[in-house]
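Yeah, one chain of the complex is gone here, protein chain that is, but the others are all in their spots.
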Amino acid sequence: MKKIIALEIISGWDRNTIASKIAKDLPHGSYVNLGIGMPELVSQYIEGGREIVYHSENGLLGMGPPPQENEIDLDLINAGKKPVTILPGGSFCHHADSFSMIRGGHIDYCVLGAMEVSIKGDLANWSTGTGIPAVGGAMDLVAGSKHVFVMTQHLTKEGEPKLVKQCSLPLTGASVVSRIYSDYATLDITDKGFKVLELNENITLDYLQMVTDGNVYQ
Amino acid sequence: MKKIIALEIISGWDRNTIASKIAKDLPHGSYVNLGIGMPELVSQYIEGGREIVYHSENGLLGMGPPPQENEIDLDLINAGKKPVTILPGGSFCHHADSFSMIRGGHIDYCVLGAMEVSIKGDLANWSTGTGIPAVGGAMDLVAGSKHVFVMTQHLTKEGEPKLVKQCSLPLTGASVVSRIYSDYATLDITDKGFKVLELNENITLDYLQMVTDGNVYQ
Amino acid sequence: MKINKIMNEMSDLLSDVFDGATIMIGGFGEAGSPIELLHGLIDNGAKNLTIIANNAGNGRVGLGALIGQNQVKKVICSFARSAKGITFPELYAKGKIELEVVPQGTLAERIRAAGAGIPGFYTATGVGTPLAEGKEEKLFNGKKYILENALHADFAFVKADVADRYGNLTYNKTARNFNPIMCMAAKQSIVQVRNIIDPKDTDPEQVVTPGIFVNRIIKIENPIIESKAIAEGAVYP
Partner (left out) sequence: MKINKIMNEMSDLLSDVFDGATIMIGGFGEAGSPIELLHGLIDNGAKNLTIIANNAGNGRVGLGALIGQNQVKKVICSFARSAKGITFPELYAKGKIELEVVPQGTLAERIRAAGAGIPGFYTATGVGTPLAEGKEEKLFNGKKYILENALHADFAFVKADVADRYGNLTYNKTARNFNPIMCMAAKQSIVQVRNIIDPKDTDPEQVVTPGIFVNRIIKIENPIIESKAIAEGAVYP
């Protein structure tokens, strides 16, 4: 069971640093869906001349950055309903075709936020169990994308672990997450637990284990 | 069981006359798929200023007549792989979308030839049981179209009835035919048998019954 | 006599919408949302409607207004939460409106299935989640999938960009979204467009929704822009 473990929260990487770590792991030429919010930062950190094609589930492939104020077109929005642009070589399609890209395994990577990730790769990120239930495209993205990356704070605001033995919140998908990028560490989901690929310089492995509900190893 | 009944075959309506009868029954504004061969004649007999939209299952809606020799485009063909034209307001689509029109119940009428039609509306028109089996789009058309019209000679070349109690050949679809236009009569498939809507002037009801394997009534 | 699906009066366009009808509403957010048709539906007054849409309306215009008029019994959608949603949350909190949550891709595919004559299909989306509860499961190559059924409607309300009299439609950018598949899935597809062209000017390679999927068209040259209307405090009726 989850419990409050960290009374004082050590600060790890900021969200831009996490985004840049994810950006480094996206190969040239890959098709990527970035979730609304924090994951959107990733596109700013693609370096080394790599070209990535961004997909937005509302029927847009080849999404570009937000428009200038005077270029806003309310018919050109992303899945978060914010104005965006389309790059040369982009295309529009209808919703069934757009989700065929996701569900048919054509999206190489999706990057999503998380409320909880279990040691088996289960993801909970759509419902706190209260309020109006609203799922959007999250369940499709995790079920269909070739690789599901989670970008998250390691702990909740209350200091509870988000990486857990078993999710307590309603699942978005079971055994879907391949890698977690938190402010404390980058971790792969493996049969033996959360495998640390990189550890924040302020964090010891012991501390990481303490604030993680489930086996952590290097 | 089928048997040779008619040693001397009385001649009924010619194929153009049958086609004109079918053409009369296609309402203005309907979407129609005409099978390869005899049914193609139907489009020549649409009168009264009605406008019909023709569908060809290889991704063509709004099919027009054959082109002039100098207008032939081998990328613009019909389901019979013959050069055709497209009319203003027509459109192209891919095969899954084209068959969505058929299978989703959007084609109002299809007109097909038959080897056998049973009293329950079963149709056999794709296989004699010998040679290379080849079905094309026939099974989709009969399963999906709102109305399936059969255009056929009443008897085989050997004088056997094509309208039968039970089909002996492999079925194209079960309980799919709504109406039969033969050279002898126009008949609806009903719970009580083949209901004669129109009888050729050379044919008596008794004769029609004799050359039909299954109850015929007016 | 030529095929002509264009109509001039909103009241004629919607005259047969009945109490208890199931209506698909195109659009994703405000892009492609048929606000004028929705206002026409408020004027029409049909009640106990089941609405199939991605969202549940913003402010008190369009779908938000329709819900606010208590004409809607149930909403089937993927995402009923919205910063500018007013009417749905109000009624939902009071238990006065039903909600069926469907993953967005499953929603799209169920709509497309209805249009394509597929009564049911299997999908990995939702497996192992609360949204799979009560659904039939089946293994394909050792992996678990759930059965989802086609989602049909009596009417689709759709916004497109350009139409011709046959009902051939094109859309503007991401305003395409659910509109083409909803045209396929409904018994009657009712479309508002900004512009109508002669069929001779329709490029057969560029048609997104072929006319076979469209029943009625009305020209609304300058449609209401939802976000601006809401910012200005617009309320319909």
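By written order: A, B and C. Residues from 1 in each chain.
Operating definition for what follows: a contact is a pair of C-beta atoms (placed from the backbone, for glycine too) under 8 Å apart; a residue touches a chain by one contact, two chains touch by 3 or more.
Just so we're clear, the structure is a prediction, and the values are computed from it rather than from any experiment.
Peer 1: If I'm reading the header right, one chain is hidden. Which shown chains does it touch across the whole complex?
Peer 2: The omitted chain makes contact with A, B, C across the full complex.
Peer 1: I'm checking contacts with the chain that's been left out. Which of C:Ala116, C:Leu131 or C:Leu169 qualifies?
Peer 2: C:Ala116
Peer 1: For the chain left off this view, which of B:Ala23, B:Ile46 or B:Ile102 is in contact with it?
Peer 2: With B:Ala23, B:Ile46 or B:Ile102 as choices, the missing chain is touched by B:Ile102.
Peer 1: Using the definition of touch stated at the top, determine which of B:Glu40, B:Asp140 or B:Asp213 touches the missing chain.
Peer 2: Touching the chain that is not displayed is residue B:Asp140.
Peer 1: Could you please point out the subunit C residues that touch the chain left off the display?
Peer 2: Counting over the whole complex, subunit C touches the hidden chain at residues 109, 113, 116-124, 138, 140-141, 143, 145, 149, 170-171, 173, 204-206.
Peer 1: For subunit A, enumerate the residues touching the unshown chain of the complex.
Peer 2: Within subunit A, the residues that touch the unshown chain are 28-29, 31, 48-51, 53, 55, 61-62, 86, 88-93, 96-97, 99-107, 143-144.
Peer 1: Under the stated touch rule, tell me which residues of subunit B contact the chain that is not displayed.
Peer 2: Here the touching residues of subunit B are 56-60, 73-78, 81, 86, 92-96, 98-99, 102-103, 122, 127, 131-140, 143-144, 170-175.
Quick note on the criterion: only the chains that are shown with their structure count from here on.
Peer 1: If we define chain centres by averaging CA atoms, which chain lands farthest from subunit C? Would you check?
Peer 2: Looking at centroid distances, B is the chain farthest away.
Peer 1: Using mean CA coordinates as chain centres, what's the subunit A-subunit C distance in Å?
Peer 2: One centre to the other, that is 29 Å.
Peer 1: Counting only Cα atoms for the centres, state how far subunit B is from subunit C in Å.
Peer 2: Going by mean C-alpha positions, subunit B sits 36 Å from subunit C.
Peer 1: So which bits of subunit A are touching at least two other chains?
Peer 2: Residues of subunit A never touch two or more of the other chains.
Peer 1: Which residues does subunit C have that touch at least 2 chains other than itself?
Peer 2: 112
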